[in-house]
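Missing here: one protein chain of the complex. Every other protein chain is in place.
Coming up: chain A.
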């Protein structure tokens, strides 16, 4: 157990970590049953602190909440995007990477740098000159990161992102054909909030550029769903990919 990371249990349950540190810690915790237990207990402790602040809300709060849930679809239970499954697969390597990343981050206050060998990716993914140059710009950023996942029914999705360039390109390749007005819709998935739409693509091959990562803040995964049309504000039941960003 890395003692330095382990002492973050307190700061973690108090939500007193930066986004990157939080992810690094969660990654550590996934392979640390002792941390898990301690976090559970300290979490229940903070709940007492929270409950002690109880105050009656104004009556209109219920009316607003009630009206809102009438228009809000519930999430499907975990299926393809089960985080535990994604997490356990690559845990060992990522624990080390993130432990290092967290200390770099602490020293520099910057995002984590990923070294990328980009030749294969470019060959594999860049379909057009625009995509290629966009990709090249992203891949040459010191903090570029590549994540990849398979689509249900075939094909792959690969995303290249760079916090410093504030941009991401997500490419689909050989995805199953769409019918009618359907699109592949990309989402930023957060642990603590609703998924945020991140662009869509109406074909089996191509790229979804994102020129602003602000809405991705706090995202732990990318998800792709098939929606009946572009412009969905919440994912429907047909989720075809979930790709961990951490």
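Observations, loosely collected:
Simple rule for what comes next: a contact is a pair of C-beta atoms (placed from the backbone, for glycine too) under 8 Å apart; a residue touches a chain by one contact, two chains touch by 3 or more; residues count from 1.
The rule is short, and it goes like this: contacts and distances are computed from a predicted model.
Of the names listed as "ATP-binding cassette domain-containing protein", "Phosphate transport system permease protein PstA", "ECF RNA polymerase sigma factor SigK" or "Histidinol phosphatase", the one that matches the UniProt record for the absent chain is "ECF RNA polymerase sigma factor SigK".
Those residues of chain A that touch the chain absent from the view are 7-11, 13-18, 37, 40-62, 64-66, 68-70, 72-78, 106, 192-194, 217-218.
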